[in-house]
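Just one protein chain is left out here, and the rest sit where they should.
Residue numbering begins at 1 within each chain, and the chains themselves are lettered A, B and C in the order written.
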Amino acid sequence: MILVLKNNCGAEEIGLVKGKAEELNLQAEIINGGSRTLLLLRGGDYSFDAREFLTLPCVERVVQLDRGAGLVSRETTPQPTVIRIDELSIGGGDVVVIAGPCAVESPEQTLAIAEVVRKGGAKIFRAGAFKPRTSPYSFQGLGEQGLKILADVRSETGLKIVTEAMDEASLGLVEKYADIIQIGSRNMQNYSLLQVAGRTGKPILLKRGMAATIDEWLMAAEYILNEGQDQVILCERGVRTFSDHSRFTLDLGAVPAVKELSHLPVIVDPSHGTGYRGRVPAMARAAIAAGADGLMIEVHNHPDEALSDGVQSLDPVGFTNLMHELRRLAEALEIRI
Amino acid sequence: MILVLKNNCGAEEIGLVKGKAEELNLQAEIINGGSRTLLLLRGGDYSFDAREFLTLPCVERVVQLDRGAGLVSRETTPQPTVIRIDELSIGGGDVVVIAGPCAVESPEQTLAIAEVVRKGGAKIFRAGAFKPRTSPYSFQGLGEQGLKILADVRSETGLKIVTEAMDEASLGLVEKYADIIQIGSRNMQNYSLLQVAGRTGKPILLKRGMAATIDEWLMAAEYILNEGQDQVILCERGVRTFSDHSRFTLDLGAVPAVKELSHLPVIVDPSHGTGYRGRVPAMARAAIAAGADGLMIEVHNHPDEALSDGVQSLDPVGFTNLMHELRRLAEALEIRI
Amino acid sequence: MILVLKNNCGAEEIGLVKGKAEELNLQAEIINGGSRTLLLLRGGDYSFDAREFLTLPCVERVVQLDRGAGLVSRETTPQPTVIRIDELSIGGGDVVVIAGPCAVESPEQTLAIAEVVRKGGAKIFRAGAFKPRTSPYSFQGLGEQGLKILADVRSETGLKIVTEAMDEASLGLVEKYADIIQIGSRNMQNYSLLQVAGRTGKPILLKRGMAATIDEWLMAAEYILNEGQDQVILCERGVRTFSDHSRFTLDLGAVPAVKELSHLPVIVDPSHGTGYRGRVPAMARAAIAAGADGLMIEVHNHPDEALSDGVQSLDPVGFTNLMHELRRLAEALEIRI
Partner (left out) sequence: MILVLKNNCGAEEIGLVKGKAEELNLQAEIINGGSRTLLLLRGGDYSFDAREFLTLPCVERVVQLDRGAGLVSRETTPQPTVIRIDELSIGGGDVVVIAGPCAVESPEQTLAIAEVVRKGGAKIFRAGAFKPRTSPYSFQGLGEQGLKILADVRSETGLKIVTEAMDEASLGLVEKYADIIQIGSRNMQNYSLLQVAGRTGKPILLKRGMAATIDEWLMAAEYILNEGQDQVILCERGVRTFSDHSRFTLDLGAVPAVKELSHLPVIVDPSHGTGYRGRVPAMARAAIAAGADGLMIEVHNHPDEALSDGVQSLDPVGFTNLMHELRRLAEALEIRI
């Protein structure tokens, strides 16, 4: 770490900084930086917040030399993490498609959609039994009854199941019925939930928060890895910006950025990322071309009757056509889908 | 609600829209809107998501005529809500100052700061016992031991206590020891936590999420009111934008905006909103001048030794000077502080 | 247009609104909207700002029923605009690659890079002779001397030339030497420059402003079309957001969004959109997969010696490899590149 000191610092003020460094078991060395005097600090661990040095009257700026290389970092684990569920693998170079409706609505609807996405080539089925909704008066999901329907879908189709847990109670249930536990955007910094999720034996799909930087997203994953669960899939799903043509701004540049920094697989949700089904195929193709390890796509057999998010759901024909396009694309990119 | 139809819709397609309206118990009337045909929908409740009409092939846009006027709305409750805790009132026109350190660190530190803020004129003490931190390796708070220290501070100083609950377990404890339960920005859309908070008997201080619109913030409060707890204080604390001169962009325009829409009191946290103690006085004065019902300010007796957020904490002299300024300002604005 | 009136408007207040409508030659009709009274306005042109009705005490909200369908709109011109420069066409379904260095630095550098990009398959050469730089002390371009070098490049390679005009003076020169005139992001709302550009006989490449909505971007193009020049190419190059992993946030969702609204071709600049050469290939592939009509890519023969933006420039090998990938991708997408 380097501290850039203010011009005209006195010896006493510099002494305060050195004292604080000493308390933290850091070695301090004064360096003539030309336009500024610098204090180079070496050693110590990173359990303190480097920003705290800014409280000293003499310190103008703190420059951290590394990002503290946590368990999520590619510096710690250079090889990409591959998540295996039976014969299925996520993150090993191929592309996995997760598809299904926003919410479990009924056994018939759920199974019908599951058959569509299985035939289309999806390997994992998504559908919410617990739905975090902006308004308390909106449909909140079927709860455990929904999870049982999902378990039946797995038995009948062989598809793996991912579904969202919203709190400790629903997490216990989701762990029991699903193959992958989803933590949604609104809970990305619900650290208590992340810790409990990290103590389950199931892989975690962690959606990016609407205003999360990549560092914050990776640190949220770090909470899970730190509990012993290293099977984490990151999911970019759009961020909040001024740009009002879509529901969120899908930040596809996050895909190569995450791959530089972390060994974890990263997938993309073009349904939430655009908010309009007509734009989902374009952004699904773009995500694959950008190097995403998978897609999460909303599909409904009757989008116009969906209880939530129908407007961003593909219908069966739309999904089948998209999968056809994606397979051609994957071939050109020399990956499998 | 008005549906703007696409040009060249056929009778059959319009029939589909009318059918969906009927299912939702809405009356539909076709209107010639000049450049567009419109379908006016009347009646029904607002438990459905109006966006769902967009799934129909014929519907170009949905225009909601009102915001659905929930319990938080000024349309429902025209008079401002005043929250009373013993002799203290929040939201009745006067300004309440909440102050204290970021975190409870020790009994001595906490009591020393409490004395400073009490003498300065603060009526409520803030300090975290449970700290949501970006990194799992940062100081996470003293837990229940911290809450006990806060209870002692109340006994010794008479200050009311507000402190953050991060999950259901800590909420049970915070409810036991504190006067006001804080829900932090990262949990603003942790709806399960909001519901549990709404079932306590204690007032709730609800911080705005970093990327929350005002509608989303008010709907988060609606989750609490819907559980029977109508004592909610909103707190603006800065939002995420491209503007990188401060830690967050303090959106002071939210103060008059919230007051137009809701009867709930709204306070401002200039410490998180700027991230630098040197700018806290300017933004604290600005918040009061903008009509905020209160302030939440970080104060530390030794900011350079604080375990977290020292860089945005005022020291005792800084806080005392600020309170002096604020009292002069309040006089000019004909309010009490 | 629909005006949503406030509750409890008196007849006199509604009379004021009708009076204003009359002045603007609009027909007004009162409609019972259920929870709100509405005033439907038909007819009139759209040279007034609909927001102005908000000045009347009785008007709560203004809902415009169409976007006013300008010359840029797909409603006005359903067929995609194809821009033809000799045998080259942009917007007709195939993908055009524009490549070259950030700035013209010398005849040798410029020609060497031009040979590289021509061999790689680019059809248009880009390089700035006039450079808008954040600091007045940065390299500002070679001016007319640079334009002459570009004209030589065209003679020697057959590549078409696109280069930026910053003001009326440079626009006169650029028009003389280049095949396409670029208007940069910082000048997207320099309406005087857009009008002058619209009166040249040359196609215009209009980059999106860093904080421009799609409506504003299209209205900027409207300024050009309104002067008689309908050969406009839109270029998405990243917008300003909180997301700090890249220089800008490349908003690829703008590609399908623009194609829904406008007949103009839209290309993507992944070099500015990411700011790091290592991420350019991923986002170039993604742009093509999302349906962009072309790419604008920075290439330098010695990126580490470039006078500007070397860090986001591909080197010759990188560019050649990318073109190879893009050709495979184009084949899978059944388009030509």
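By our rule, contacts are C-beta pairs under 8 Å (C-beta built on N, C-alpha and C of every residue); 3 or more make two chains touch, one makes a residue touch a chain.
These numbers come from a predicted model, not from an experiment.
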TODO: Identify the visible chains that the left-out chain touches across the whole complex.
DONE: A, B, C
Open item on the list: Using the document's definition of touch, tell me which of C:Glu105, C:Asp179 or C:Glu222 contacts the absent chain.
Closed with: C:Glu222
Open item on the list: For the chain left out of this view, which of A:Arg42, A:Arg84, A:Lys119 or A:Arg199 touches it?
Closed with: A:Arg42
Task: Absent-chain contact - pick from C:Ser73, C:Thr110, C:Asn187 or C:Asn301 - done: C:Asn187
Task: From B:Arg42, B:Arg74, B:Arg154 or B:Arg279, residue that would touch the chain that is not displayed - done: B:Arg279
Open item on the list: If the hidden chain were put back, which residues of chain A would touch it?
Closed with: 2, 4, 31-36, 38, 40-43, 63, 65-66, 75, 240-242, 244
- [ ] Against the chain that's been left off, what residues of chain C make contact? List them.
- [x] 16, 20, 45-49, 51-52, 54-57, 68, 70, 132-139, 166-170, 186-187, 189-193, 195, 209-211, 215-216, 219, 222-223, 226, 239-240, 303-306, 308, 310-311, 313
TODO: Determine and list the chain B residues touching the chain excluded from the picture.
DONE: 211, 213-214, 239, 241-246, 249-257, 260, 273-274, 278-279, 282-283, 285-291, 325, 328-329, 331-333
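The rule is short, and it goes like this: only the chains that are shown with their structure count from here on.
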Task: Copy pair chain B, chain C: interface residue numbering same or different (half cut) - done: same
Task: Degree value of the rotation bringing chain A onto chain B, based on Cα positions, nearest 5 - done: 180
Open item on the list: Averaging over Cα atoms per chain, report the distance between chain A and chain C in Å.
Closed with: 31
TODO: Starting from the mean Cα coordinates of chain A and chain B, work out the distance between those two points in Å.
DONE: 26
Open item on the list: Among all residues of chain C, which ones touch two or more of the remaining chains?
Closed with: 241-242, 244
